[in-house]
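A single protein chain has been removed from this complex, and every other one stays in its place.
Think of it as A and B in the order they're written, each chain with its own count starting at 1.
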Amino acid sequence: MQGGIGNMGIFKDIKALFSGMRITSKHLGRHAITLQYPEEKWEMPERSRGVVVLLSDKEDGSLNCTSCMLCMRACPTAAIVIDSPRDPETKKRNLKKFEIDFGLCCFCGLCEEACNFSAIKLATKYEFSSADKDSFLWDVNKLQEVGRDVDYIDTRKKKKVAPKKETTPAETKSPEKKPVDQKGENS
Amino acid sequence: MTFPVAVLELYPLFRWLSGVLESFGFSANTVLIISYAVLGVIMFSALSIIALFLVWWERKIAAHMQQRFGPMRHGWHGWYQTIMDAIKLLQKEDVRVASRDKIVYFWAPVICFVAAYLAYIVMPWGKNLIVADFNIGILYIMAVTTFTVIALLMAGWGSNNKYALLGGMRSAAQVVSYEIPMVASILTVILFVGSMSMVDIVTSQSGWIFNWFIFKLPFGPIAFVTYLIAATAEANRTPFDIPEAEQELVAGFNIEYSGMKFAMFFLAEFINMFTVSALAATLFLGGWNGWSFIPSWAWFLMKTFGVVFLMMLIRWTYPRLRVDQLMEFAWKFLVPVTFANLILAAVIKYAGWHW
Partner (left out) sequence: MSDLRTEEYYLNMGPHHPSTHGVCRMVLKMDGEKVKEIEPHIGYLHRSIEKICENRTYAQCIPILDRFEYVTAMSCNYVFALAAERLASIEVPERAEHIRVIMLELNRIASHLLFYGVTAMDIGALTPFLYGLRERESILDLFEMTCGQRLTYNYIRVGGVSRDLPNGFIPKCHEALNTIEKKLADYEGLLNENPIWLVRTVGIGVLPAKVALDYGVSGPCLRASGVQYDLRRNDPYSIYDRFEFDIPVRHNGDCYDRYLLRLDEIRQSIHIVRQALDALPEGDFKAKVSPNFKPPAGEVYARIENSRGELGVHVISDGTKKPLRVKTRGASYNHIAVLPAFATDVLLADLVAIFATMDVIMPEVDR
């Protein structure tokens, strides 16, 4: 055939056929590189962008969110809906509704980067599929619940990366003191 | 052709069965028919189990070759995965094309399935372990295995689907072409044995290992290799699996089949693979001959599974040939080689330069 089996050296062909067979049979005895998924799982890298959660303060367990709406504005798919009317007396925002629709979320992580208060994070958790569309709409309680045990670096205090928990109890979240710089968790 | 009543009497089970039946007062003919029915059921179940095992084994080999696990869920390393698959396929809805050719469409999987089993009437599983020892055994096998191509052609035509039609046509062209080198390779064996009976072929290779036909230099190995190539093509396996080439014809002839009809094609394919491997073991590797500390049927199964394993290695290593290259390879390379080999064997036989 055209430059094929007939014309080329048959011994070269046979050698090539055998070398192919050698490579595949070499792999026969090797260990599998895959995992049995639901029983075994890969360890997710720290930066893995899974489910979006709301973080709570490490000491008093209250939400870090100040309802500044930066994440809502940063979201490219409008998956985040925040309703936080301003209190007419204290001029502070009052978080009334914080919903993330995971049917819309594209897990880009822009909300996490926009947040100046370590309040929202893409955790390494990833198993939350469901056959029910409505169950993808997570409200603030669920987001906080899932985010309870998520470890994070608190960047709310200025110019100081809080090491663990020996620092003073976190001051009440005040939208007045805005840390200017972006989250600098580069390691 | 002797009707193999005597063969039946070799088995203690059938001696016992006929004794029991006769004690109930059945006539000799009825006893014979019942015995054959029981034998048929046993063969059918054994082959089905082998086919199911082969499916599982192939998946395992493919997986390990690709550094995966393969089926792992059902039992130890998923050993009854294919049984569950078969049960699932049995339960599935039989989706049929409205514009099919009803009769042809219905009978295609049946013929394919039955034809795959027919060859085992003359397959020598072990010493005295044969359903019927025809004196045209090998010819009979060649005849019935060719039924498969009719079934594939019927499936391709009856589905009223262009992909299926292409698959059926390819299959017809391929099987008809590769039949010739396959028969020519087998003829070298028959030439030496001087008989077409499967039992004679096996017994002629008894004794020490160099009586196996593959070691009959110089034509034995050539005949074996050409037979293996042609047999791979007969069994529609990669690199000759063009009738069902997934990447071109999606699933080829069985594209419109679902449920148990698909399962019949699928099982038939694996039984065909076992058939050609068993033939290779019988014709070239001494059949059930071997050291006597292992039962003869175990030798037969070991050799057959060895050939099956080789075919699996080939399947998961090589790309697929194109349809015209396949034809060229058969007619321009394989047919001349096998015929030259046959002539060489004839000359050597005539001159007596062999042991």
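Note that in this section a contact is a pair of C-beta atoms (placed from the backbone, for glycine too) under 8 Å apart; a residue touches a chain by one contact, two chains touch by 3 or more.
Just so it is clear, the structure is predicted and the values come from calculations on it, not from any experiment.
Q: Specify the residue from the set A:Asp57, A:Glu99 or A:Glu113 that touches the hidden chain.
A: Here the residue in touch with the unshown chain is A:Glu113.
Q: Considering the entire assembly, which residues of chain B contact the chain that has been omitted?
A: These residues of chain B touch the chain that is not shown: 62, 65-68, 162-163, 166, 170, 238-239, 241-242, 245-250, 316-325.
Q: For chain A, which residues lie in contact with the unshown chain of the complex?
A: These residues of chain A touch the chain that is not shown: 1-5, 8, 12-13, 15-17, 19-20, 22-24, 33, 44-49, 74-76, 106-110, 113-114, 122, 185-187.
One rule holds for everything that comes next: only the chains that are shown with their structure count from here on.
Q: What's the distance between the Cα centroids of chain A and chain B, rounded to whole Å?
A: 54
Q: If you look only at chain A, which of its residues touch chain B in the complex?
A: On the chain A side, the touching residues are 1, 4-6, 17, 20-21, 23-25, 27-34, 36.
Q: List the residues on chain B that touch chain A in their complex, please.
A: It comes out as residues 61, 63-69, 72, 313-314, 316-318, 325, 328-329, 332-333.
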